[in-house]
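Here we show just some of the chains, and they stay where they sit in the whole.
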């Protein structure tokens, strides 16, 4: 039983399909312990999984025992890692909904009754055809892979000799390509920056308040222990501003010691 | 072989890709299309009857010389050439849908496969197997995808008509008409089991 890392299935363009059938039969043995190991590449999507369950159960596709199939589908999906299971969840929800609809008593007129499974059956049949075509393509591709074309390219001549055929591409083509890139490009990650202006004025008021009570204050008097960066910056700028205006004197006893401030206005006017 | 056959052989031999009929016709401006066709027959005959390691096959609207499959294993063992990787099931399914329903939009492909198709479509485009062929009507004018000459090459097809016809498949692939009846029939029957 091969176990693949949870690579996003949709991005895999290459794969090994020959292993498919034997893998299916052995999957049940590991499904219980498969919580973090996934055999996902085996299934190319929810319809593939559903079709395989129906085939395993050997039930009539026009009369799917939804309760049983939904239960098994959910069991398989719950064994998948979250990012891999995402693509299967919508189908899981759909199955549960159909199951509920079937349990509800139908309306009076049986003529008007529509099987809630009809749409699912249509999609499964459609998907089944895709699988048939895939079988044909797979056979053709294997036949072609078994033949080599000539790959030799004379090194000395090659570089200056690219495809010299004239190009038929217009500016309009180029521009619609720009358009496509813009439409298909992943949405840019936009960070909402909440503007939180520094409250320098508020910090200045706080410092002045401390100095009306005491002649000397220190950093911890005006900066709370759990202060946010903007608050710290505000106090810092406020101190510089007050020093510039000559209202306070800043001092540090030694490098990295707490900043102390004294009321310059008082000391100047004794 | 005759001079024209030798010239065509040299041109086919020199190319890693199939050479379109048109380009073959331009090799010797004095030769008619019938003469070119006859020379191609001569090469093919010669390869087959005289015992060569290669054969001449027709792919898309052109011709290509390929090795015979019986030598592949030995060549790969000697590490002189490697077979290309297989396409994944997801890629093949997407290609199958595109091949039969082109031009087709991404939303429709996703609807049929039940999973997102964005990354796969990009990879197929990158590999040259499918490409944007136009824009649909309706909201946002969705991009429509189709198969390319490389697709034919990859599966050694002359044209899409060589794929099984839709009505040869178990159920017709164009669901809008074909499957409707079956689905309606199913819809009218009350469930036998829940």
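Chains: A and B, in written order; residue numbering restarts at 1 for each.
Quick note on the criterion: a contact is a pair of C-beta atoms (placed from the backbone, for glycine too) under 8 Å apart; a residue touches a chain by one contact, two chains touch by 3 or more.
Just so we're clear, the structure is a prediction, and the values are computed from it rather than from any experiment.
K.L.:
Across the whole complex, what number of copies goes with each label?
P.N.:
The total chain composition of this structure file is A x1, B x2.
Basically, only the chains that are shown with their structure count from here on.
K.L.:
Measuring centre to centre with CA averages, how many angstrom lie between chain A and chain B?
P.N.:
Distance between chain centres, rounded to whole Å: 34 Å.
K.L.:
Spell out the part of chain A that touches chain B in their complex, as residue ranges.
P.N.:
8-17, 20, 41, 44-48, 62-63, 65-67, 87, 90-91, 99, 102-103, 106, 110, 113-115, 117-119, 121-123, 125-134, 136-138, 140-151, 153, 180, 183-184
K.L.:
Residue numbers of chain B touching chain A in their complex, please.
P.N.:
13-17, 57, 64-69, 72, 75, 81, 83-93, 95-97, 99-100, 112-120, 122-124, 127, 132, 140, 143, 154-157, 163-164, 166, 169-173, 175, 179-180, 182-194
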